[in-house]
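The other protein chains are all here in position, but one chain of the complex has been omitted.
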Amino acid sequence: MTATLKRLLALLAVLSLFAAACSSGDDATDNADTDSTEASDDGDSGDSGDDGDSGDSGDSDDSGDTVDLAQGGSVLETVKARGTLNCGVSGAAVAFSFTQADGSVTGIDADYCRAVAAAVLGDANAVNFVALTAAERFTAVAAGDVDLLMRNSTWTQSRDTDVGMDFGPTTYYDGQQLMGRASDGFSGSSAVSEIDGAVVCTNAGTTTETNIAELAGTLGINITLNTFEDFNIVTENFIAGSCDIITTDGSALVGRKAEQQPEGEEWVIFPATPISKEPLGPVYGQNDSIWADVVNWTVYATIIADEYGVGKADVDAALAGDAPEMVRLLGGEGELQTAMGLPADAFYQVISQMGNYSEMFEANLGPVGLVREGSANAGWQDGGLIYAPPAR
Amino acid sequence: MTASFTDPNAALSPELAARDDMINCRGVKKWFGDFQALKGVDLTVKEKEVMVVLGPSGSGKSTLIRCINRLEVHQEGNIIVDGIELTNDLRNIDKIRSEVGMVFQQFNLFPHLTVLDNITLAPIWVRKKPKAEAEATALELLTRVGIPEQANKFPGQLSGGQQQRVAIARSLAMEPKIMLFDEPTSALDPEMISEVLDVMKTLAESGMTMVVVTHEMGFAREVADRLVFMEEGNVVEINEPEGFFTNPKSDRTKLFLSQIL
Amino acid sequence: MAAIQDDLSMNLEAGGVAPDVRPDTPVKDPVQWMKENLFSSVGNALLTGVFVAVLGGLLWWFVGLVFKDSNDWDAVATNIRLLFSFNYPAEQYIRVWFSLGMLLGAVSLTAAFFDINPSMSVRKLGINASGLGATSLIVGVLPATPSGARIVFLIIGALFLAAGVGTLQAVDEPHKKFVSFPTMLLTFGLSVVAFAWLVPIGRNEFANGAVIDEGGFANPSTKIPWTIMMAILVGVYFLARAVKPMLPVKPVQTFLITFWVAGPAFLIFLVLRDPTFDYDRVLKVDIPWAIGFAVVGGAILYWLTKPMLGEIGRLVAVALLGVAVLNWVAAFFGWWSMLQKTRVSFLVLALFALAAPTFAGEKSARVRYVGAWVAVVALGHWLITGINTTSTLDIAAPPFLGGFTISLVIFYYVMLVSFPLGAIMALARTSTLPIFRVMATVYIEFIRGIPLITVLFFFSSMVSLFLPNGMDLSELAAIFIGYTLFSAAYVAENIRGGLQSVRRGQFEASDALGLTTSQRTIFVVLPQALRVSIPNLVGQAIATFKETSLIFIVGAFDFLRVANVSIASQPDYLGQNLVGLLFVSAVYWVFAYSMSRASRSLETKLGVGSR
Partner (left out) sequence: MATAQVPQSSSAHAAQQRPPLWRDAGVLKWFAQIVALVLVVGTLWFLSTEAVDNLEAGGISPGTEWLNGPANIQLSEGIDTVPNSAGRALWSGMVTNLRLAVIGIILSTILGLAVGLARLSNNWLANKAASIFIETLRNIPVLVQILLWLTILTSIGALTPDRGPISGWLIISQKGVSGPRIFLADGFYQWAVLMGLAGVVTYFVRKSLNAKRDREGGTSQAGKATVAIMGVSAVVFWFINPIVGFLGTPLQAISDGWGGIPQPVMQAILSALAAGAAVNWIRRFLNSRRTPAGLAKLTDDDYFRMIFAGIAALLAVIVLWRWWPGLSSWIINSGSDFWQVAADKFGDGRGARPLDGMKPTVSEGRFANYGPTGWTLTVFAAALLFGLVFYTASFIAEIIRGGILAVAKGQTEAAAALGLSRSQALRKVILPQAFRIVMPPLGNQYLNITKNTSLAIAVGLSDVVQVGQSLANKNNQFLTVFAIWMLFYLACSLTISLIVNTINARLAIVER
């Protein structure tokens, strides 16, 4: 017995040391590929040296080279070297990105992750989806845990300037809306001032919470505001009747209404006169214009293809076709794409594997009842805001 | 201060007087907070001498021998054991502890170790002896104290007398020059006392230097070279056994003897 | 049910209030039994009435909850994989099965080599089966049960009741006859296999999110592995029993303990991470360094363990420690660069050197000590090299998975690290040195005074603030560190309880024998203290396990988040929180309950209660 105990103790002591060693080694690896921005600022300071050689200790010399390259380079190089794209998503946002039973992620945000992977790596499936909560998403971008964040994140001034990240072109123009019950006397034309005395529920840690509180103050109405960490509980409580009104981005409300409205009850979404503007789009690390170009032009490529009506099916025809902008975009004249470090057929891959903007919209947002026509998400020719600079 | 100065070398037989000092206490004082347990004890124990310390409870007997092993730290005076003075010096403390064995009233065997492991623990880890050698010694010692068959049992499975004999064997395994006994028989049932005392007698006959705190008068009379009587932190009388029992010098000793005999 | 029956009898044995049930009490006839146990007095009869109403009402309500119209149990059945391993790639699943197989094999080996043979008397078996049958019958009769399930419940209830009562009637003196452990193991294995092959679960084959197999029965990729798992569980046990007489038991036991402490870490690391070594670099850099440390360090340690070396050894050890610390300081300020693992190795060497006098001794002991050092070097260098190497696996949240696996992994690592940390703090808190004591006390009481959730928030959102520029921790690592520091304070309190139960005499006896303070602590005090605190430590482990659910709040994709958020966000199962939560409760319950049962039998075995 003693012998066993003795050995056990000795072993535990050793193991605790290892655990300490492991965790330090661990974060070293975490940094090795993503730490480039900080490290490059400090030049050859002690910290970066520390990370560098711990990364070295396991990797071969060429991995060391990668780190060197990345020091002055872009996320683009890192992604190419890694062979997969780390893409931050919500994992729990209906129609935008949700986790399926087999672990795959579906939704328009997820599709844009795939589109970027198709552009950079030629394979739409070379994506690691990292599910992130609202609270941790921006830290993940700033720390480089993800290369790209597609997590219905609103582009705001403070976020753009503050926290070490940049925003790409908007992929969905959203706006905060409210949803109530028809049985409470609401209609599609109800005004916010009518919710006096209501129990309003929304999700915590987002702009919607602040918006509704401020609005209630401005309108001088009394509301009880309950906030929850995730929107499922909000909807649950709305169904149960514990909440009178729920509010979040209009797209989510439409989705919830389409999927969860019980039999015999009528939910109404208040008019789209926005309480707030919520432009949603890709987010990436600050001051990396190479990577920003790649992401932005992937989005633009889907929009331009949409303008020309070129989808998955007719992409080959378009490549051989006579619209010069489209031919250029699809890599007919390769230098535009190669100039930004992508293969010439990058956007050909995007359109052929993922389709154009319309196709992605219809495939993901259509089923939950969201329509482009008449909304801000219509193409610019149809009076919407979806617009891309020319590919020249 | 109670001033009953006793000569530490009193009542020494010429044979003993010729030998070297093993333990030498000079003016040892010890306080527990406000309570003074030792009030200046002077004592000399000669090589191979068996000294029995008597006295009513609370008289400082246990404190004295615990100071000799530095289980308690004395605050004033000097204690020199086998030529080494007890100070804060780690090396000296280690040296003395491995030379002085101690047997406790409550045995203090390690309940989670077998008898054999109890005995070999210190020889292996303190004396750095090979395990096989330590075990051989342990078995030999167990034979000497008369319980070789109990080697693989746990202390909880032994009777009190057997446990105390294991405790003695455990101390002896360190090959101490001096053995301290702190009331070794007072936690035992009467029928077990003799088996422990017999072991102690054998040990005394083999020439071990021993300091024994006990209430066993028969043992004291039979085995001791000298008797020390303590009261209230002072040494009241030092005498050889016959003189102590038949013709005590101090009144306090007489009173004590009359109560106890 | 079975377990509760156990509790009942335990209560009767332990309780001074209830009468003892002697093992040879004959089985009474039901009327007499009811008279004694339910209607012994008017008050008792009244109580029985009240509880019949309460229990019946609760059962009715619960059955209604489980079979509510709006519940779609397909949500759980379809998402089982998501719940347990989140988005772990399906084509790599063989690794998960491999590690599960290792663990099950270890369970069997442990049972065989530690003689763990829980057996159940036939009487208890019969009573449990009848109880289960009766409950099932009642559920079948309740109006809340949907008509489809009603028949199943009635049939199962009737079968179990008949089997239970039949067993009790057929076997005479059923309390003296026992069902052996191998039989129970075999029955369990066969039941699981039968369940996998015979019970339809449905919706289980996917192609990129779309269900392509709506068939009723679990698909072969689940059935066959489970059959193999059960074959391992049962087969390894019988194999081990067969070879046990030929093998030395002690070393196997030591190996098994080592496996249970360190094995899961290896499985997580090796099987779920799979480093791709660059062998050129391994040969040129890693192996030479490891050999260098092993040889030079071994020589130093061999010299340091010389008996009676004196303070020169201590000085050398302190000097080594100085060098080791300096290396870290240098790394911090960028004075000179060095491989991370050399820094770690220096530190470990210094600690080994400091501990050397404690383990000093004759030649064989010294060789053993050096051997331990070499093993540590080999292991450590391999681990660090592996960790710093890219993995062949594309898992979204390296190095862990999500779902239940992450709960288990966090639980395992937290316990592994907080245990030694807690032991050190407990020693510091009971030490006689005032500054150590005050520091440990302040830390422990501070941590115990605040809720875990605030600690997790602090670490998940603030750790990067406290680190120098350029250093960063992943979210999960931060959570893990926070949870470990939290848990260590509780572990320390439990061990302190054990330390205080070690009697003063033990210390004195050790001192009298000349053991040094560290020898006294390692060989005498800690073993006794740990044994006393085992039940409390297991209790603490259960609490730690349950509280892994709190990482849900700081945003980790653990079991609870998958059930409550991820599944409820799938268009097919929008809003199916209730079924997810019920399933999560059931799984947590099974694990926590088995752990508490195990700890209770451990307590009885160690006789801690009777001390």
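Should a chain be cited, it is by its letter among A, B and C, assigned in written order, with residues numbered from 1 in that chain.
Keep in mind that, in the parts below, a contact is a pair of C-beta atoms (placed from the backbone, for glycine too) under 8 Å apart; a residue touches a chain by one contact, two chains touch by 3 or more.
Keep in mind that what you see is a predicted model, and the values were worked out from it rather than measured.
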**Prompt:** Which chains here would be touched by the one that got left out?
**Reply:** A, B, C
**Item:** Which of A:Glu209, A:Asp293 or A:Glu362 contacts the chain that the document leaves out
**Value:** A:Glu209
**Message:** Which candidate, A:Asp160, A:Asp196, A:Glu333 or A:Asp382, sits in contact with the chain we can't see?
**Reply:** A:Asp196
**Request:** Spell out, residue by residue, where the missing chain touches chain B.
**Result:** 1, 26-27, 29, 31, 33-34, 36, 40, 73, 75-78, 85, 87-93
**Complete:** Residues of chain C touching the missing chain are 3-4, 7-8, 11, 14-18, 37-38, 40, 44, 47-48, 51-52, 54-55, 65, 311, 314-315, 433-436, 439, 446, 448-454, 457-458, 461-462, 464-469, 542, 546-547, 549-550, 552-553, 560, 564, 577-578, 581-582, 584-585, 588-589, 592-593, 596
**Fill in**
Even though one chain is not shown, chain A touches it at residues 135, 184-185, 194-199, 201, 204-205, 209-210, 213-214, 216-217, 223-229, 233, 236-237, 240-242, 244
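Operating definition for what follows: only the chains that are shown with their structure count from here on.
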**Asked** Comparing centres built from CA atoms, which chain ends up most distant from chain B?
**Response** A
**Prompt:** If you average the CA atoms of chain A and of chain C, how far apart do the two points sit, in angstrom?
**Reply:** 36
**Fill in**
Per the C-alpha means, the centres of chain B and chain C lie apart by a whole-Å value of 50
**Message:** Multi-chain contacts only, two chains or more: what residues does chain B have there?
**Reply:** 112
**Fill in**
The positions of chain C in contact with two or more other chains are 523, 527
**Item:** Of chain B, residues touching chain C in the complex
**Value:** 69, 71, 91, 94, 97-98, 100-102, 104, 106-112, 121-122, 124-126, 128-131, 170-171, 174
**Message:** Which residues of chain C touch chain B once you look at their complex with the stated criterion?
**Reply:** 307-308, 310-311, 358, 360-365, 503, 505-506, 508-509, 511-516, 519, 523-524, 527-528, 531
**Asked** Along chain C, where are the residues that touch chain A in the complex?
**Response** 78-79, 81-82, 86-90, 203, 206, 208-209, 211, 250, 253-254, 257-258, 261-262, 265, 275, 277-278, 280-281, 285-286, 330-335, 337-341, 344, 347-348, 351, 372, 376, 379-380, 383-390, 394-397, 399, 402, 413, 416-417, 419-421, 460-461, 464, 468-475, 477, 480-481, 522-523, 526-527, 530, 553-555, 557, 562, 564-566, 568-571, 574-575, 577
